[in-house]
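As you look at this complex, bear in mind that one protein chain is not there, while each of the others sits in place.
This part shows chain A:
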């Protein structure tokens, strides 16, 4: 069964987001397509301003798309009302933002922070206590359960943020630059935590980052350029042992549009028009005949 035959966890089709900034219309997403299967660990990379954070805000229910289609875990993000959106954020997805200040309440202890979404979800005291203990233990921060966030290291803060995001058992976890403020060692801790969450809980994890090294930490990396998915890199295990091979793919949208990698275009000096030729099992692209 090919991937396209299953119900995707995240499905974006021709997603458009236009907003105004200081009176100027900005097209942040211009027909973006994305498909993420349940249990995947996906990184979305792109340059600053490419639209990756906008995409994450839409997927996490914090922003509404202007057009297109976006479905996450069966929730149509364009059709959701306020109440459903709230329930979606509460139970279906979790978030980890770059700054710990956006993830944690500074005057609550680590355990209280983890219990906070559970209170919103209406869990009993014993359920909260048990779940909080489990999460802190799994993420290796049980020893700082009574500490306030400002007493934790950057890595501990982000792991605590992951615990908070997982408090109500979401199906999808969105992370926006989760290692942006961390050093390499702390970044490794956070990626390890996310991988553990993905593997242990089966939670779909989407990481948005401009950190190119993330490719080595995830199985699939989607690159966004100018508001569209431009390419995907799949990492697979090759042969015996721990040897991994990464292959980059261009993304073909539902309308058959294809975005060529920039370096390919530059190398062949492609401009305006190209010439295509269908052969048995592939398509060939040539520069326009200079005639």
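What to note about this one:
Definition applied: a residue touches a chain if its C-beta (ideal position, glycine included) is under 8 Å from a C-beta of that chain, and two chains touch if they have at least 3 such contacts; residues count from 1.
Just so we're on the same page, contacts and distances are computed from a predicted model.
Between the listed names "NADH-quinone oxidoreductase subunit J", "PadR family transcriptional regulator", "Thioredoxin reductase" or "FtsX-like permease family protein", the UniProt record for the complex's undisplayed chain reads "FtsX-like permease family protein". Screening A:13, A:37 or A:63 against the full complex identifies A:63 as the residue touching the chain left out. Across A:28, A:42 or A:160, the residue that sits in touch with the chain not pictured is A:28. Although one chain is not displayed, chain A still touches it through residues 17, 19-21, 28, 53-54, 57, 61-64, 86-91, 95, 101-108, 112, 116-117, 119-125, 150, 164, 168.
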